[in-house]
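Up next is chain A:
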Amino acid sequence: MNWGSASEFFAMGGHAFYVWGSYGVTTVFMVAEVVLVVRRKRTITQRLGRMLRMRIGGKHEAQT
Partner candidate 1 sequence: MWAVFQCVVRRDLTLAMRRRADVLTTLFFFVIVVSLFPLGVGPEMDILRMMGAGVVWVAALLASMLSLGRMFSADYADGTLEQMVLSPQPLTLLVLGKVLSHWLTSGLPLVLIAPLLGIQFGLSTQALLILVMALLLGTPVLSLIGAVGAALTLGLRGGGVLVSLLVLPLYIPVLIFGAGAVDASMSGLAAQAHLALLGAFLAPALVFAPWATGWALRISLD
Partner candidate 2 sequence: MGLNLNWFKYSSPATFYPLAGKMIPYFAGLAVVLTVIGLYLGFFVAPTDFKQGEGYRIIFIHVPAAWMSMLIYVVMAVYAGVGLVFNTRLSSLMAYALAPTGAMFTFLALWTGALWGKPMWGTWWVWDARLTSELILLFLYIGFMSLRAAIDDPRRAARASGLLAIVGVINVPIIYKSVEWWNTLHQGATVTISSGTSMESTMLTAMAVMVFAFWMYTIAVVLVRVRCEMLEAEQHTDWVADAVREGK
Partner candidate 3 sequence: MLEVVDLACARGERRLFENLNFSLTQGELLYVHGPNGSGKTTLLRAVCGLGWPDAGEVRWQGQNIRRVRDEYHRAMAYVGHHNGVKDDLTAFENLRISAQLVGGAGDDERVLAALERMELAQCVELPGKVLSQGQKRRLALARLLVMGAALWVLDEPFNALDVRAVGRVQAVLSDHLDNGGMVMFTTHQEVDIIAHRARHVHLGA
């Protein structure tokens, strides 16, 4: 175990800004990418679902 206390851990031997700056931005980017890509998937599925319902609905009406 390298760290005596939590504050020592967060200080990173005086390099806190650089280390946490790196890890922070990396985390933000990777999380953001996941969120964006999952949201994209959802919007596309929803849009295609709507289109599909319209198509099926249209057909149904035409038949009756």
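By our rule, contacts are C-beta pairs under 8 Å (C-beta built on N, C-alpha and C of every residue); 3 or more make two chains touch, one makes a residue touch a chain; residues count from 1.
The candidates were selected such that all candidates are chains of the complex that A comes from, given by their letters.
Given the structure is predicted, the values throughout are model-derived calculations rather than measurements.
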Next item on the list: Can you tell which one of 1, 2 or 3 makes contact with chain A in this complex?
Entry: 2
Next item on the list: Give every residue of chain A touching candidate 2 within the complex, in rising order.
Entry: 1-3, 9, 12-15, 17-19, 21-23, 25-26, 29-30, 33-34, 37-38, 40-41, 44-45, 48-49, 51-52
